[in-house]
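Here you go, one structure.
Part of the complex only, each chain left as placed.
When the chains are written out, they are named A and B in that same order, and each has its own residue count from 1.
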Amino acid sequence: MGLEIMEDVRMDYVYNLVRGGKREDGRGFLDYREIKLETGVIKRAEGSARVKIGNTEVLVGVKLEPGEPFPDTPDKGVIITNAELVPLASPEFEPGPPNEDSVQLARVVDRGIRGSEAIDLSKLCIEEGEKVWIIFIDIHVLDNDGNLVDAATLGAVASLLETRIPNERYGLTGEDTLDIRDRPVAVTMVEIGGEILVDPSYNEENAAASGLTVISNEDGSISGMQKYWSGSIEEDKIAEMVEIGIEKAGEIRREFLE
Amino acid sequence: MKEDGIELIKDGKRLDGRGFDELRPIKIEVGVLKRADGSCYFELGDNKVIAAVYGPREMHPRHAQDAKMAVLKYRYNMAPFSVEERKRPGPDRRSVEISKISREALEPVILKEYYPKTEIDVYVEILQSDAGTRTAGINAASVALADAGIPMRDLVSSVAVGKIDGEVVLDLNAVEDNNGEADMPIAMIVRRNTITALQMDGRMTKEEFEKGLKLAMNACRRIYELQRTALIERYSEM
């Protein structure tokens, strides 16, 4: 009970700050917290990246294994994206099978990569109808201070960019890099008191009635969107968020993915 | 994943003869189940969906109760025979995500604070699927909630738009969805003109997105009228 009261207090605090034109940590409404990206952090993975956005920290590892293609795409590789909200990362996370939050996180990241067609899956066929490369993108959340989607998407794309195909381990030959044709970037925003805030912190996520992730590509097109939580958003706010999302994505792409 | 050579638009018409901004036929029946507190059968083209509402009722376990308001639960479930390849019973990742966004699509209109400590359960069964089941489910659930007498600010209406053969069109069917470039389901509160659910798959420009959003919102207004009509008919019967 005490905890719930604390939560209400924090929500009011964040809300009042925003009404006064401010954020907890002093940044502007459209500013990201400091982003740090480090790749090649996990030797056992074919590609990996550690992303920090403020105190939020996510580790992404990419593994490749030969496996069966889907029956309807016998000559294409397969992407499997998985997110674990391990209880190490937040007092709210509990051990156990994926819940709706981790499923959503994985599916939004997956959708952005898939929608952008960043990976040329047709180059991942080993033997048509029999064997293709399965790309496992595993998102391991280490510290949740909000905005996991942007951190996970950035980590996933950065990992894919450095991924080496482990041909040798499986006695195969072929190209050893993935053909990455686009660099989708996710930008998440929330609405609090009528204002749009980019890169919400954990407290801001709790204070927001709704949020939106816009994943966009090098050419400014959109390759994934997801609205969050139980508030409703006006049409023109959505249009504004899409605009901001595409612009911010460009900035992040230029700084971290080139 | 477009099949080779398939053309989805010919002479300005879609394969099933629809125009770009045309919905598939819709059929709504209210109060179709006896045991449920509220229910609705909803057809959208070849999608056949049924929604039931139970509650407000006592919530178990107690520690999950909310002292200030009712807890809304939503379960989207596909019957094993609803799709071409039999679906294994039980929730998968797709249905977990759909259940979440559908619940969030409905929550803004429900006066949950009227029934603290209780739960309101919405169960949606997909009996036959042809792309668009999540939007059909939200439409059915919205009507079933009203049929159950759950106090609501308004109905929620839902539809998808997409992009096929380069054109932004309304309400994709399965062939279009499988061979199209993008799909975007939304839900809205028509009388407030606000969006309560929005997802996008595939690839669209900003302009296409904006066009699609308008198309979808207009279609929601039409669906809203059908939902209202079905409810009015039901109550005039009684």
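Throughout what follows, a contact is a pair of C-beta atoms (placed from the backbone, for glycine too) under 8 Å apart; a residue touches a chain by one contact, two chains touch by 3 or more.
What you see is a predicted model, and the numbers here were worked out from it, not measured in a lab.
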Self-check item: Stoichiometric formula of the complex, labels as displayed
Solution: A x3, B x3
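FYI, only the chains that are shown with their structure count from here on.
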Exercise. Between chain A and chain B, tell me the centre distance in angstrom, where each centre is the average of that chain's C-alpha atoms.
Key: 26
Quiz prompt | chain A residues within the chain B interface of the complex | solution = 72-73, 98-100, 103-104, 106-107, 111, 114-117, 212, 217, 220-235, 238-239, 242-243, 246
Quiz prompt | In the complex, chain B residues that touch chain A | solution = 1, 93-94, 96-97, 99-101, 103-104, 107-108, 182, 184, 188-189, 192-206, 209-210, 213, 217
